[in-house]
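Removed: one protein chain of the complex. Kept in place: all other protein chains.
Entry: chain A
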Amino acid sequence: MFVLSAPLTISFDYTRSLGPVLGRFMTALRERRVLGSRTADGRVHVPPLEYDPATHAPVIDLVEVRPTGTVTSWTWTDRPLDGQPLDRPFAWALIRLDGADTALLHAVDAGSRELMRTGMRVSIRWAADRTGHIRDIACFQPGEVTDGPDRRDDEPVTVMTTPIRLSYTHTTSADESRYLYALADGRLLGQRCPVCRKVYVPPRVCPADGVPTEEEVAIRDHGTVTTFCVVNVPFAGQRLDPPYVVAQILLDGADIPIPHLILGLPADQVRMGMRVAAVWRDPESWTTTPENIVHFRPTGEPDAPYESYREHL
């Protein structure tokens, strides 16, 4: 048996409030200007610090520095990664802007690594569309050519949004794979803990005893609603129109409930103890996924007594 794996891409936006120092820094970037923060010792920090590391006082003194600077360290990237400032080979560099005492990390569009050296002079290449974000600096370029400040804009920048996108290969355990392969045959598989004898669906290391479950147990696709919620809220990516019911279903023969949809009756008629059965997709379309079961429907049997599921709420 092969352990199953599949691509998993997650993406979300980080929306961050900026506060008084970074807000002014980002507002200035939108105007093609760079501000540094001056601490009590007279040093100018770019990127700015919000608090003085020596006195711990809030930093309120922001000063403008030049859009030109000196490379203090660098490395070369032949194959840029997703999300980096340039999509052709470039240098990462620490750059001390003229007027600053600390260095900023950014990309240098040097064209060739042979042109890179510590101590070289670079200048900011501004992004055409600026929103008040560190990426208003598109990158740096060799030499001292730079655009002057843009017109001032009265509306301060208070929030920045950074999209995050990450790609993974998600890999199941051997036990999870067995469960998913069984689903592809239209079967539900549990595994029994050798210590407490409880049956877990899907199979997992026993959370009570910390030991792998080994003995396979076939589980019927009928069960009891232990608890449920009615989803009334619309959200991005939602597949059903609200209201609809997501329930915890204790399958017959299992000792742990699984979450699934209850459809086939009005949401307000779903209740604890209700007997339900799986509605499977057309067997032609079965694969190694829980989506082979579309939802659960009521069987019409009498409700299960509370005592039969009280330990599984």
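Just so we're on the same page, a residue touches a chain if its C-beta (ideal position, glycine included) is under 8 Å from a C-beta of that chain, and two chains touch if they have at least 3 such contacts; residues count from 1.
As a convention for this text, contacts and distances are computed from a predicted model.
In the listed set "3-methyl-2-oxobutanoate dehydrogenase (2-methylpropanoyl-transferring)", "Elongation factor G", "Lipid-transfer protein" or "Heme lyase CcmF/NrfE family subunit", the entry agreeing with the UniProt name of the missing subunit chain is "Lipid-transfer protein".
The chain not shown here is touched by just one of A:Ala28, A:Ala110, A:Ile124 or A:Met160, and that residue is A:Met160.
Taking the complete complex into account, A:Thr77 is the one of A:Thr77, A:Thr158 or A:Thr227 that touches the chain left out.
Among the residues A:Ala40, A:Val211 or A:Leu313, only A:Val211 touches the chain that is left out of the figure.
Listed residues A:Thr171, A:Gln238 or A:Gln269: the one in touch with the omitted chain is A:Thr171. Contact residues of chain A toward the unshown chain are 3, 8, 10, 14, 16, 18, 22, 25, 45-47, 49, 53, 72-77, 81-85, 92-94, 96, 102-107, 113, 118, 133-135, 160, 162, 164, 166-176, 204-212.
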